[in-house]
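These notes are about the structure you will find just below.
Omission of a single protein chain aside, the complex is shown with its protein chains in their original locations.
Entry: chain A
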Amino acid sequence: MSSSQNQPVIQLEDGWNNVIKKGAIDVLERTLDDGFDTSFEPKEYIRIYTTCYDMCTQRSPYNWSRDLYQRHGETIEAYLRNTVLPALQDKTGQGGTILLNELKHRWSNHQIMNKWLRKFFTYLDRYYVKHHSLPTLEMAGLHHFKSEIYQNCKENTTSAIISLIDEEREGEIIDKTLVKSIAELFESMGTGSLDAYTFDLETPLLEATRSYYGRKREDWIAKDSTPDYLIKAEKALGEEKTRVMEYLNPSTEPKIRKVVEDEILQKVQTNLLEKEGSGCSVLLANDKTDDLQRMFHLFSRLENGLQPMANIVEKFITAQGNACIEKRQAKLDSGEKDKNDDPEFVKSLIDLHEKYLSVIRETFASHHLFQKALKNSFEEIVNNDVGQYSNAELMSTFCDRILKSGGEKLSEAEVEQSLDRIVQLFSFLTDKDLFAEIYRNQLAKRLLNQRSASDDAEKALIAKLKVQCGTQFTSKMEGMLNDLAVGSEQKNEFDQRMEQHGDTKLSFGVQVLTIGNWPSYKAPEVALPAQMSKCMEVFKEWHDAKHQKRRLTWVHSLGNATVRATYGKKFYDLQVTTLQAVVLAAFDNGQTYGFTELKDKLNLDDITLKPIMHSLSCGKQKVITKSPAGNKITSTDSFSPNAKFTCNMRKIRIPVASVESSHNKNRVEEDRSVAIEAAIVRIMKARKTLSHQQLVAEVLSQLAFFKPQPRVIKKRIEALIDREYLERSSENSQQYNVSLLISFWRCNPSLFFASYNFLRYVLIKSVPCLSGE
């Protein structure tokens, strides 16, 4: 306040006109118009500043703060209105770039002017503005620019920018810095927020973009194939991204991307995917990896954009698979006999799966939608059975071919790979239990006939199945392998025992099998020759001593033997089954038997004996003569040893036609019934009351190895109602209640489970192996 005491009071008009206007504003405006950079000498600056300061600090009524603040605004306003606006209006219509340049120039001028004025009047900012909560000088300056200039020319500016961008999109080179600085102008006009930029520039720009790409889309889609279109689309998306980075606000990026994606991808998605001659399925058919990959990446940008594509992939793979099936069907139709050991079909499916698995992995980045598509299509393909043999059987037989000795010649790695793939295929199968049943039968045959090529491979496959379906699924198969392992350990022990016994000339081996693990076999009570039954007794004695609680059932139908037959001076080793050996032994003395006589003597039934006699008397090697001769065994035939038998080999295999089918369908059906009922009871026990649909749904979700028809489930429910495990709910006929009788069941749960999965009882079957001289 000291200055006010020493100096005279400065009048408003005096101070304004003589010092501020003359010394600062006029100078400033002049230099701006001339285009020179303005700067004030420090001394000059101090003089003006001090004047302002004094005028603002004089005591009322000579305090001119309010007036100075007002005049500051008016000065800027006047300059903008009288000088800048006309200049800009002048340039309007002369082309976008000129207008933008002028605007840029004027804007930087304004910033200079604003800066200096703020410096001169800075004291206002410090007290007056604060006390009266007014916009700061700088803000006020901006406001004036906004209301005087910006509001008047923003539309023109925006359209100028848009047309520049459009030019650039067409490949021309534009002044990016210019656009960038104007974009910044728009940003500043929001005074702290981006509103002005968003409303005045961004929104019109997005609209323009939309219409631009809308036009492009129509143009491209009409002319280009899908891959070409996608290349262009990819390029456009990339350009838009760089554009935003180069001269727009980053917040625009997602918005503009969305618009472009919407215009050039979303709107023509179906069109692109299904385009004739170059759509998605055509690309798949021609293995156009790059194009598919591009398509995948582009559509993955869209929300739910991949689903339609995945659908096409699914349809395509299904069609491919169906082609394989049709091929098989056509083969059958053409009269070719359906063989279950034809690997071609399974192989074609495996190849198909391999191919698209890698396509999905490499091209579609293992996206879950595509994995699902592959799964869906293969579930459809694999469960589409045609012909006499189900796919489950074909697949099992395929495994059999790989695993048995003398099948396909494959290296270890190839075996491993084939098994891997077949198990993948298997995982799509609904009738997993059917596969298991057939597989077990074939495994049994391999193991018992010593046809298994490699123990390790067998174990490997079972391990793979275990991974897919759990321990329960493979427990029986593992049990089978285990039986054999135990058997070979005990063989030596028993052989020693046989030697001690000493009074039999036969070499004799037994394989003990756990019943339940193995398929069920017929065990005919054949009348054995004394020598053989002697051996059996020895073994039984030995075995009973070892295991008290086991019961042996002799399954002679699985055994085999080598019989040395002497014809005149020559002798032959006949490799036959135990039953054949028994029959041969009966002819030991050169006797002749009628069929019935033989049947009674050996205690065999027609069905068992007929194929044996057929093999011995009607096969390639006729070791026994049948009279009358012919190719069919009837019960009136009679047989005698063929004294004239010759053969140029010493070892002769005499195969018997197998009468048993490879698996027992009824057994699978029964197992399923039990499994369904167990599932129903389990669920109902937990839930007490459940509606029909819910129950069916839960049952389906619990059954892992097969998928029954709803009607089959319903039948099981009815069966349970009949047996009074369940009852219909009295309030609602669509619901079931657990009946009180369940409590009975609860006391005795093994009632169900014993027959279901966990075979607790152990019965022993065994196979005698006999070799006679």
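A few comments on the model shown:
Here is the rule we go by: a residue touches a chain if its C-beta (ideal position, glycine included) is under 8 Å from a C-beta of that chain, and two chains touch if they have at least 3 such contacts; residues count from 1.
Just so it is clear, contacts and distances are computed from a predicted model.
Of the candidates "Translocon Sec61/SecY plug domain-containing protein", "Nucleoporin Nup43", "quinol--cytochrome-c reductase" or "Defective in cullin neddylation protein", the chain left out of this view carries the UniProt protein name "Defective in cullin neddylation protein". Here the missing chain is touched by one residue of A:81, A:466 or A:714, and it is A:714. The residue touching the chain not shown here, chosen from A:17, A:108, A:193 or A:693, is A:693.
Contact between chain A and the absent chain runs through residues 691-693, 710-711, 714-715, 717-718, 721-722, 728, 733-736.
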